[in-house]
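Pasting in a structure now, in structure tokens, and then I'll have a few things to ask.
The complex appears here minus one protein chain, its other protein chains still in place.
Let's turn to chain A:
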């Protein structure tokens, strides 16, 4: 009788050890979702603080693999709309050694500091960067937006 209890105790001990090992493996395994991704806020101050920029998809949602238009809204530090800004767009995927798959351009000024950017296309899932070099009466500055799909 005693020996059966011993076997049982040993069995339980081994089971506990197994559970422990599995727990360690499970808890330390890399997760598919990146725990600390890049800053994906849609409203940002430009690098030297000259502009407050916001960058949103015109239709509200991002659709992977489709040509899309987005709106870039530019305000000065004091909150005034930025008119007639020259905007150059660049970007890419920092983890894949490549730039943007299209050449997005400003195609329209919609008033109140809003610029329509056409020709954006996010062909892959992952981390994208879009950099806007902005030049206006308020000065030249750049702002970087991260988009994660």
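The working rule: a residue touches a chain if its C-beta (ideal position, glycine included) is under 8 Å from a C-beta of that chain, and two chains touch if they have at least 3 such contacts; residues count from 1.
The working rule: contacts and distances are computed from a predicted model.
Trainee: Given the choices "Cytochrome c peroxidase", "(Fe-S)-binding protein", "ABC-2 type transport system permease protein" or "GerAB/ArcD/ProY family transporter", state the protein name listed in UniProt for the chain not shown.
Mentor: For the chain missing from the view, the UniProt record says "Cytochrome c peroxidase".
Trainee: Please identify which residue in A:8, A:21, A:40 or A:86 touches the non-displayed chain.
Mentor: Spelled out, the listed residue whose C-beta touches the missing chain is A:8.
Trainee: Please pick, from A:41, A:81 or A:105, the residue that touches the omitted chain in the full complex.
Mentor: A:105
Trainee: Which chain A residues would touch the chain omitted from the figure, given the whole complex?
Mentor: Chain A touches the missing chain through residues 4, 8, 11, 15, 32-33, 64-65, 67, 92, 96-105, 118-119, 121, 123-126.
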